[in-house]
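Let me begin by presenting the structure, written as structure tokens, before commenting on it.
Note that one protein chain of the assembly has been removed; the remaining protein chains are unaltered in position.
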Amino acid sequence: MNDLLVMGLEAAVLVAGLAVLLLDLWTPPAEKRNLGYAAAIAVGAILLASFAIVLPRPLAAFGGMFVLDEFALFFDRFFLLAALLVLVISVEFADRFETGVAEFYALILFALAGMMFAASANDFTLLFVSLELITVTFYVLTSFQRRQTQSLEAGVKYLILGALSSAFLVYGIALIYGTAGTMSFTRLAEAAPAVLDSRLLQTGLLLVLVGLGFKIAVVPFQIWAPDVYQGAPTPATAFLAVGSKAAGFVLLLRVLFTAVPALGPRWSRLLIVLSAVTILYGVLCAIPQRNLKRLMGYSSIANAGFLLLGVATLSRDGVSAVLYYLGGYLFTVLGAFAVICVALRHTEGEDIPALAGLHQRSPLLAATLAMAMVSLAGVPPLAGFFGKFLLLKSALMVAGDQPALYVLVAVAVVGVVISLYYYFGVIRAMYWPAEPVEQGHLPPIQLSRPLRWSLLLCIAGMLWLGVLPGMVVNLANLAAQTLLP
Amino acid sequence: MLAWTIYISFLGAGLLTLLPRNSAALARRLALLTALAGLAVAVAGLIRFDPAAGTRMIADVPWIPALHIRYFLAADGISVTLVLLTGLAAVAGILFSWNIEQRTKEFFAFYLALIGGVYGVFLSFDLFLLFVFYEIAIIPKYFIIAIWGSTRREYGAMKLALYSFVGSAMVLIGMIAAFVVAGHLTGHYTFDLTVLARVPFPASFQRWAFPLVFIGFGILAGLWPFHTWAPTGHVAAPTAASMLLAGVVMKLGTYGCLRVAMTLFPAGVTMWRTEIAVLAVIGIVYGAMVALVQKDFKFVIGYSSVSHMGFVLLGLVTLNQIGLDGAVLQMFSHGILAGLLFGVVGRMVYDRTHTRELADLETMNLGRALPFAAVTFVIAAVASMGLPGFSGFVAELQVLVGAWSAFPKAAIAAGVGIVIGVAYLLRAVQRAFFSDMAARPVEAAAHHPLPPISWPERIGAGLLIAASLVVGLYPQVLLNVISPGVASLLEAMRKGGAL
Partner (left out) sequence: MTTLQSYLILSALLFSIGLAGALTRRNAILVLIGIELMLNAANLNFIAFWRYGPHPEALTGVMFALFSIGVAAAEAAVGLALIIAIYRHYKTANLDKVTTLKG
């Protein structure tokens, strides 16, 4: 089959991105922000088209560098849905950019293309290129409000640490290439045990893990996350939290389970330790935060730890749980950031007390944020609970062979209980603030129709994945099966 | 049919959120109607329940087939009794919170959601489903206390929420572990309680799984030394919430201990029952002694709950028919009486006098100013002391008899607890309502007569007193359904290696 056809979804996204840039030339300035809706419609159409794809067997392109299997398809849909919601949020944010609104939309589409390439990467070359496509795009997205010192500072911090981590990544890939003589995941998996045992290859893999660990904000490569989450424009933060993190996990899963499945058991102890430390760091540092976006930054670190728990099980159940958790995370986090984007626009900073009285200004915004917090806290019947349940279940299923997992499960549960404190704090700030606000200070917030639908979609998603998880569990199982047959 | 208690409650909660903003009167009526409908279903369920037929299936459909999780509702005699208790407490609680003016519809929406969750726990026979309902019941509780509460409400609410979640986290781990171990053993993964109860879990596993789950549920039941959330939570909560907390929510804990921890891990019970009996007795005596020295009226009742729940826990680990019968009956009895006591203290007294300090109440001559409240409290107090004729007597007597054969020393200590219970209740009655100091005329009280006791309060109090009297005078009405349920649980536990 034609190689370009196999990567049709990615190509369509790239074309959409270029089209947005071109359309920008003929769009009058007043209409430019509506290009975001055009981009969102295009992404929605591609998302629908992705459901027309039937894969009796995995397809490969470019000499096996690019694969399209159920696993890739699951993540393609995930990224498309995330981008769709992020674009709607961006339109709400657009008036805060002085210029270049269309470029912002186009960059989101390019980052989306990078994520989708990452989902299909079966070769260290494509891994590197897709990762850099995401990262470099995000440098720009992060510092897009270029008159705001916060945004610039976030951008430069992300850039320095990101560039540093990609230097490690490239060096690591070089070592792997040098030892194994190949960069293809499939061929690396067939390499002789002696090759896999070589110290050089192990070092190379470790350096690759550093690069990926940076993307998913796992301790000790998490330092950038709170600053960047706080300083970046809210839509960029939202996409960073969902898309970029998921892209990191997609690559981590591919490397661990396709490229070096034989080395998995050797890494499990390291993964368990990283997961435990990341969870504890995230929840403990989140407690004193006052800025909501910063709080979400620490929360995203803790969630990276939970996701890593699923990876550390090295089992199909664990992978499936990771996929499910990410699905719930998408609706939850994007819902929260949509609210942050709209509700906190007129206040100085994004401090939590500024949420006071939100339920009177817009019940829908308050309800969405409250549900997002409850879901993040892992309370049924919302998505976050079932995701955490699956993760813990997958860990206990294999804990007999790897007793360190028992400790990790205990740590994770402690983390969940601590996290309740600050998630409930956000809800409390909305509904019953410490200092009551006067009625006159609470103008109602008008929501645009697309935003209203997006919020409802997020709520529906959180409920759907929490109450009727069956269908997504099956999808996740199917995707995990292609990775771990 | 009993499943409708769940659906009605959630439906009522949903309808309430749809009401327009300023519709307090409508919200109250709708909430009362919903609770009454739930109570009617619960009563009908009790009447139509056939004890000889064993556990009655209500609904069983696949929910999450990939994990063999089912939406499995069923009821045995224990469930039916506790569903009835929930119905009674729900109606009484709404009657006692008729005066809530601030965000009325939200209050009752949370209230009914909590009730729905509680019904769900008592009727779930799938462990996962039970856990989900259990968690659903915790969230509204936090909101009710944090928004409508009084003394240090945020502290009380957060403490309660954190304690509850620590408990449920322990239960969650134990539950998944049971699922996994049972699956490895039998090759069949399930959360079905009736199936899990027949799985011969290895003793080494039960040794840690049982205390994990039992204490996890026990935290919510006020098991000493994890009880400290209870007094602060009760005091911070608005009246209706304290009534539900003490009346129903703490029962979720003991119910979980019985239905999950003890049924699944019978060998674990045998290993740990002495330790638990000791903790239960400490709770009984400690709760009573602390209640004896409290200055705040509501703290007296809060600690008395810890003491009375100790009897339930003691009854559970006797592992004999009469002790377990007593424990279940005590859950019912304490639910009714604690609700009544909190209703008097929180609604009848505090909402009128705006103080709960016994020292202040002494000067107010409440026995004369609020005769109805005084009489109700005296009735509730003597019933709670265990006076024959009321439900408390039958229940605690059975627990003591059961404990006498299992742990004689514990039975004696618990008897001491009863005596102290008489003392703190008499002290509270005397200081709050019939103090000598009240003979002195107090200016403030004379000039601002307290509002009279309203009809909803009278009806609510009457309902609870009647329930306690009926069960006290004719305990067979409940024992007839409880005993067969307890007997079959005990039988299963014996087969599973208890004793």
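Worth a mention:
Chains here go by letter, A and B, matching the order in which they are written, and residues are numbered from 1 within each.
Here is the rule we use: contacts are C-beta pairs under 8 Å (C-beta built on N, C-alpha and C of every residue); 3 or more make two chains touch, one makes a residue touch a chain.
From a predicted model like this one, the values you see are computed outputs, not experimental measurements.
Within the whole complex, touches from the chain that is not shown fall on A.
Note on the undisplayed chain: of the listed residues A:T27, A:N291, A:Q360 or A:Q481, the one touching it is A:N291.
Looking at A:A40, A:V88 or A:V136, the residue that reaches the missing chain in the full complex is A:V136. Across A:L59, A:L87 or A:M183, the single residue that touches the chain missing here is A:M183.
Checked against the full complex, the one of A:S50, A:S90, A:S120 or A:S166 touching the unshown chain is A:S166.
The omitted chain makes contact with subunit A at the following residues, 124-125, 128-129, 132, 136, 139-140, 143, 146, 149-150, 152-157, 159-160, 163-164, 166-168, 170-171, 173-175, 177-178, 181-183, 226-227, 230-231, 288-291, 294.
Following the convention adopted for this analysis, only the chains that are shown with their structure count from here on.
Between subunit A and subunit B the centroid-to-centroid distance comes to 43 Å (mean Cα coordinates, whole Å). Per the touch definition, subunit A reaches subunit B in the complex via residues 374, 379-381, 385, 389, 392-393, 396-397, 400, 409-410, 413-414, 416-417, 420-421, 424, 428, 431-432, 468-470, 473-474, 477. Within the complex formed with subunit A, the subunit B residues making contact are 63-67, 131-132, 135-136, 138-139, 142-143, 146-147, 154, 158, 161-162, 165-166, 169-170, 172-173, 176-177, 179-180, 184.
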